[in-house]
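A single protein chain has been removed from this complex, and every other one stays in its place.
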Amino acid sequence: MLYRENGQFKTSYSADQQIFPILQDRIAMGLLLAVAFVAVPLLGSEYMFRAIFIPFLILSLAALGLNILVGYCGQISLGTGAFMAVGAYAAYNFQVRIEGMPVLLSMLLGGVCATAVGVVFGIPSLRIKGLYLAVATLAAQFFVDWAFLRIKWFTNDSASGSVSVANVNVFGLAIETPVAKYLFCLSFLIVFGLLAKNLVRSHIGREWMAIRDMDVAAAVIGIRPVHAKLSAFAVSSFIVGVAGALWGFVYLGSWEPAAFSIDRSFQLLFMVIIGGLGSIMGSFFGAAFIVLLPILLDQLLPALGSLVGLDFDTAVVSHVVSMIFGALIVFFLIAEPHGLARLWAVAKEKLRLWPFPH
Amino acid sequence: MGPFLETLIGGLMTGMLYSLVALGFVLIFKASGVFNFAQGAMVLFAALTMARFAQWIPQWTGLTDKLLVNLLAFGVAMVVMIGVAWLIERLVLGKLVNQEGITLLMATLGITYFLDGFGQTLFGSDIYKIDVGLPKDPIFLLEQTFQGGILVNQEDLAAAAIAAALVALLAAFFQYTSTGRALRAVADDHQAAQSIGIPLSRIWVIVWSVAGFVALVAGIIWGSKLGVQFSLSLVALKALPVVILGGLTSVPGAIIGGLIIGVGEKLSEVFIGPYFGGGIEIWFAYVLALLFLLVRPQGLFGEKIIDRV
Partner (left out) sequence: MKLKSLALAAALSAVALSTVLTAPAAYAQAKEQFFPLLPYRTGPFAPNGVPWANGFADYLKLVNAQGGMNGVKIIFEECETGYLTDKGVECYERLKGKHGGATMFQPLSTGITFALTEKAPADKIPLITAGYGRSESQDGGVFKWNFPLMGTYWVAADALTQVIGKKEGGLDKLKGKKIALVYHDSPYGKEPIPLLQERSKMHGFELQLLPVTSPGVEQKSTWLQIRQSKPDYVLLWGWGVMNSTALKEAVATGYPREKMYGVWWSGAEPDVKDVGDGAKGYNAVTMQHGAEPNSKIVKDILALVHGKGQGTGPKEEVGSVLYMRGAISAMLGVEGVKRAQERFGKGKVMTGEQTRWGLENLALDQKKLDALGFAGVMRPVSTSCVDHVGANWARVHTWDGAKWSFTSDWLQADEQIIKPMVKAAADKYAAEKKLTRRTPEDCQS
């Protein structure tokens, strides 16, 4: 009843091909953007910005990048943490070594460096497939971990190997307050989200999906696997690299290679799979799930415990959170193997028909 | 020459230990097509069960004979692992039949988190001891030929012998028993096996139990070397290059892959490492596996993936 497209006629190709062809969708998106840009900064507390929104935004950007590689092109990669690290350290080096370098440019150049590394480590994908590729990308993860610990040039010869950035400002505006950081990350996410959505709707995206579904058949009909796979690695690594630069510059402020370890790679892969492979929306859902759930459980469990009169040791809480996390992942995979995005799509379909059942 | 031989022997023995863990991966992948990322967590869980029961049984029953206590603890741990296998099959695998590989992989990652948390909730996060009487002191061979002799770690030697025995046992099991044949049939083709009457869910419980047994043995050996604590589950990360080098579906591949990775790792760290500042072991193992894969994309002994278009 509410979600019908009756009366919405398209009179031009561009209107027909827009991302949100249905008016209700556009209104909903507009409202969401208004809430995100206006309501949240006005109403959110500092803790929510620093600990929840900012990590959520940055990690959903990274999940977006990974989704392009894993969800749209079908190449399983466990080296995402490494590409984030490359983006962060490269941006740091550009920022520190070149006097007066704008932060925005450093981050984008950091992404470019991550692209180069991503393409190099993507070359094995031309020969190796499936789970073997997943483990092979771990080589990238561990190599990059080691490189940033050992090669002093990357960390500007700091004795401890830890680097830090301060005074992040864009076009003269300082990005110091939580609200400023939040808006900065949000802008990045919107721009890159739009970019990614359009890429996957274009012929490159279709090439990727063809390679994912049946790469031999794709090669037979003239899609060059080299081009498709390496471009997927390139685009994905660029987005992930920029996310890494954001993570280091905006969220952590000071980091060492352990911030981008294999646990980060697994976390991002979880986000992509729980959220939904091959879906831009899915990256956001997955990131929200994985970022919010541990924090929520961490705070909820002691509260529940005190209701029942039990005083939980933080170690026990931590272990129980781990158990619930694992159990929920399995539960979601059983309930909806195609991820939260599929649930969302099904919900939207039901809404199209509402109040009728079919 | 002496240092080289020493490193070589050390590498061979470490490789056997990696193969132990890799065997678990291969077994499960062969029979159910699932890449069990939870193998490391299973090693940890099995080792924790054994270590803690070895502590608790004397406290509860007053038995002091170490051999008896260890045997009892081993028995309890084995029963627990069979229980875990059964639960995993009922609650996870049974519901995810026919899903894509990556979904199953993620499910096993979820199981990893669950087992890690559950094990530490039940048993604690301290370092626990497993003492099965493996000798700790080194022996020095050929002291006349080489200055200082060639160091051979007795514990590793015993562990390598146990690993070899285990592999022989498993090979015999697969080859000569009817359950083994059924397992091989399921590994070949699930549907065909089901159509001739092989009960799939029971086979999967058996496979996961055998993998649990392998995990327990690996846990005892590694736990005896390193102490049983959360970081034991990270040993699985060292076994991954072994698995992909040897091929996900090959038991001999796990052994040979293990030996290659073990030797490659140790030789690279001791002789090439110093030029790079050290610490290159971990990524060298993966890069080595990667290089082998470029030549043989399914691992040395893995089954060729045949794509039908």
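A and B are the chain letters, set down in written order, and residue numbers restart from 1 in every chain.
Assume a contact is a pair of C-beta atoms (placed from the backbone, for glycine too) under 8 Å apart; a residue touches a chain by one contact, two chains touch by 3 or more.
Because the structure is a prediction, the values reported are computed rather than measured.
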item	value
Chains still shown that are in contact with the chain withheld from the display	A, B
Sole residue of A:Phe154, A:Trp255, A:Phe270 or A:Phe325 that reaches the chain not shown, by the stated touch rule	A:Trp255
Touching the absent chain when the full complex is considered, from B:Val235, B:Ala254 or B:Leu288	B:Val235
Which residue of A:Leu2, A:Leu42, A:Ala159 or A:Leu307 touches the chain not shown here	A:Ala159
Touch residues of chain A, complete complex, unshown partner	45-48, 50-52, 55, 96, 146, 149-150, 159-162, 164, 166-167, 176, 251-256, 258-259, 263, 292, 295-296, 298-300, 303, 313-315, 317-319, 335, 343, 346-347, 350
Touch list for chain B against the chain that is not drawn	3, 6-7, 10, 14, 120, 125-127, 129, 136-138, 140, 148, 151, 153, 155-156, 225-227, 229-232, 234-235, 238, 265-266, 269-270, 273-274, 277-279, 281-282
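The definition used in the following text is that only the chains that are shown with their structure count from here on.
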item	value
Chain A and chain B, separation of their C-alpha mean positions in angstrom	33
For the chain A and chain B complex, residues of the former touching the latter	70, 76, 124, 127-132, 134-136, 138-139, 142-143, 145-146, 149-150, 214-217, 220, 262, 266, 269-270, 273-274, 277, 315-316, 318-330, 333-334, 337
List of chain B residues in touch with chain A within their complex	35, 91-92, 95-96, 99-103, 105-107, 109-118, 120-121, 125, 237, 240-241, 243-244, 248, 276-280, 282-283, 286-287, 289-290, 293-294, 297-299, 305, 307, 309
